[in-house]
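Could you have a look at this structure, given as structure tokens, before my questions?
Only one protein chain is missing from this complex, and each of the others stays in its spot.
Moving on, here comes subunit A:
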């Protein structure tokens, strides 16, 4: 039966739900044949193209873009059908666009290749045929036995076979995977012999799946002349790619999942192309213009045939048709006429806008990399831009999802103060503490003045004993050699500061804190804990029981026996879980301190103790042992036992530990909230910790009413969990949504007490209940209630989140009503999914690996840089690109409108008004540089003002500059100017004798005059909008105009041998020799800009802040 299964696995991997791995690729004696199965290799691929498929794939992707496809069609129509303009006029810009985009995307992909290679080429050691071989990481195959040394990350998912530690364990930190930086213990598979070179074993395990905490497998170890031993494998045997080996010299493991099948890779969501809201607006506008274009073509075609139906109009004697034309089917003619009109007017959809937008984004993103404010001297790096497509999205963020550990906080616990018996002991380095109210003259002296020595020592002993901290063994060579027989060449390390390892960093902080007061924990050796007391005597305690921490109880205890035979229970835990279990009269003295500390953002713990009599201990001991061995309901039994033991204690003190916030975390958060963004904290961390962080960075204020939706609040004897959940949701909804005054968008957060602030807290388990309720029907109700509550809260905290849950939350908000723009910021691999999910993903170049940075759109060294990134860069980019887009549509509308109007005067014959050179060059040369310079350099408000007034960010919220209203304004402006250009010149040409020698002007003169007015008007319109004239702006604006004049002279000054018709020969020069032409050009330019100037002046608000407010609007609408 087993054999059959094995065979199946080897042959057909995809269909079965488990895979079989031959450790070290050795055939096993028990299976008939060794069938090497195909697994994917250990390459991580985040790049999109290879050298070979770049061209076809990139072209395909580019032409999937509606605009590019449209231009391709136009180009093909021009090639096939006889159209008024040559294919070059649209082919050249299209070629230009495609080339520039391809170069840009190629460059970006090259960067991704580089990043991939860094990972894939990382050298690893693999055991092969008894030798260790150095390989590149990407060469690892499933079944390879891999060696990993301390502080290296695992190159793929491994089953731990052998560890250099004696007890067959190793420590890893999964900081870059799930954000937990504590050390986790993993175990070797029992019974794997020391000799890995010839271990005949197979592993049978499930197919790759993304859940980081689940793994099921079996290992068959074949021994000669014995039944194969079967060992079950669980997550505790699996070392995940991306995790780092700690405090263990070396391990060996067999690769089970490689490359894109590792759990880390599976936790990345597919990189979908992120589109910015601006791009969506562009597409919407594009559709409008497409409609305008089509209706123009339809109108012209219809009128043409109406007009032609009149006798003599269709084919006057002076312009007869060829025989072929006469023979053409009438409907076919109509169709080709329609296409010709499309081609004639196609310039209304600006092909060059795309290339300008691309260039603006690409070049503009350099300003982020160049910004020296983003440079962090610590890591010697500045900001990094991975995608330049989203620059403007930085100015549109409505929701900020931030990771806690490593992002808001430095993940660096520090013991701040303690309170013993109601007296406050504050420990600080004297140099760092200058607070007026803190008196600091050395901690030890302080202690003795306040509480009785006995109490102090009891408290400090409690701190030293009540924990699960281990002392780091590194540094003692003897020990290293004993454990690690293979590698004896380890360099002797200097005795450094005592290292501790613990599952929670604040336990270490507490132990260190006790050390400051003279009690040092020396370590745990064979069930006895050693501490060094103030008199430098070693005290020894026998560790009897550890009552582990769990999030529901929210406390932990140890039971120890002193030398003198006393049995003591020390308990530490959250205030809420300790206070009910101690004598009430002791509580009040300490509660005050605890509450004060909590509001200051510290993590507080209360410490209690109890002396157990021999009988009591005996009861507890047997109870605990029984519960531990229970086969059924072990958890509940243990819990009951713990609760039974942890009663009737006496409170001895409290501690305050600070998780140091990132620099300027609170200021940054405040600025973000001031800018109208809602900040959500998504963390995998415990609720208490996260909550205190939220207080510390002022996301929750003293007056904030917290709405809690956690496993704890759902614990209710009466109701089932989902019923309780619904009840709570309804209740919170009533409080936060219905009773609250409607929150107006853009209103500054009120500080008055009348307006209640709400904070919302939810944990992962409850969230999954909300998202996937047992009854499917409730899902939408739950979700909408939940979302509404969240949206009305100033800050939301989601704790105990799995990486994918973070993404789920982001997705939910992203898809909610109004589809707000979301931003995720994080530093670890656990944030990757949320970074990928959000509209904008920001990676922090923190300590926890590079996954977040690599998958982010932007990476910054510190949280504090987010403020400038959003408020200054984002704001400016948005204004720049919005103006760019509107301007582009506008300038092409007034470019093409005269050409459309001209059709009414040329018998709808598709006669172009402008020469082909002008048609082609208009967008590429004459009017492109000023807007590009504008869109790179404009600062309608200076960066300092933007940073100082976060509220300015609200001015551009909700895509304010690309809504229909401003779009309509620009369109009307374009139409107005187009009409003016055409009819102004039309009236002038009622007498075409415009020169003082009586000679007349022809149609190309007409077009050239209109075109000259056009180029000058649109350029000067931009000049009017420019608020920030650097020399570059001057150069390109005046330079463009000069270039236009120069080009026109040049183009008309030479008989071009390659042209079939010298249409513009001396047209421009002749035009300039006519005074009337000059005068009409001047008046039309002025008249076109007149309304603009008037609006600017009349709209200027007056008042104390006039200058500032006025500056908000780069143009009136």
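Throughout what follows, a contact is a pair of C-beta atoms (placed from the backbone, for glycine too) under 8 Å apart; a residue touches a chain by one contact, two chains touch by 3 or more; residues count from 1.
Everything that follows uses one rule, which is that contacts and distances are computed from a predicted model.
Name of the non-displayed chain as stated in its UniProt record, restricted to "Proteasome subunit beta", "Pyruvate dehydrogenase E1 component subunit alpha-1", "Disease resistance protein, putative" or "Cell cycle control protein": "Cell cycle control protein". When the whole complex is considered, the residue among A:399, A:732, A:1006 or A:1051 that touches the unshown chain is A:1006. Contact with the chain not shown here comes from a single listed residue; of A:54, A:187 or A:905, that residue is A:905. Mapped onto subunit A, the interface with the missing chain covers residues 84, 114, 312-313, 316-323, 366-367, 369-372, 374-375, 380-382, 905-907, 909-912, 937, 939, 943, 984, 986-1007, 1024, 1027-1033, 1055, 1059-1062, 1065-1066, 1070, 1074-1076, 1079-1080, 1083, 1086-1087, 1090, 1093-1094, 1096-1098, 1100, 1102-1104, 1106-1107, 1110.
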